[in-house]
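As you look at this complex, bear in mind that one protein chain is not there, while each of the others sits in place.
For subunit A:
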């Protein structure tokens, strides 16, 4: 693709669906700047009244873990059963656990 056809930068969109809930990652989109990213997010992700608040952040500002390092990053956590609070008997009255 020539430079003229260059895409707008990519942005990540976070939407809070109700007051009191946290912002959750909804997806990504292209926009030329913050203002346009916010308006595009409104149009692409909240047009069926899915949200009450939107955050946008340019994707390049997100530091992501490297899938090649998944072994050292995540596997050590999987083999220590005593790290999980699974040895308690929960009373029936306790919900949402």
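Going forward, contacts are C-beta pairs under 8 Å (C-beta built on N, C-alpha and C of every residue); 3 or more make two chains touch, one makes a residue touch a chain; residues count from 1.
To be clear about the criterion, contacts and distances are computed from a predicted model.
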(request) Assign the chain not included in the display its UniProt protein name, restricting the answer to "2Fe-2S iron-sulfur cluster binding domain-containing protein", "Carbohydrate ABC transporter membrane protein 1 (CUT1 family)", "Phenylacetate-CoA oxygenase subunit PaaI" or "Trehalose/maltose transport system permease protein". (result) "Phenylacetate-CoA oxygenase subunit PaaI"
(message) Across the whole complex, list the residues on subunit A that are touched by the chain not included here.
(response) 8, 29-32, 35-36, 39-40, 42-44, 47
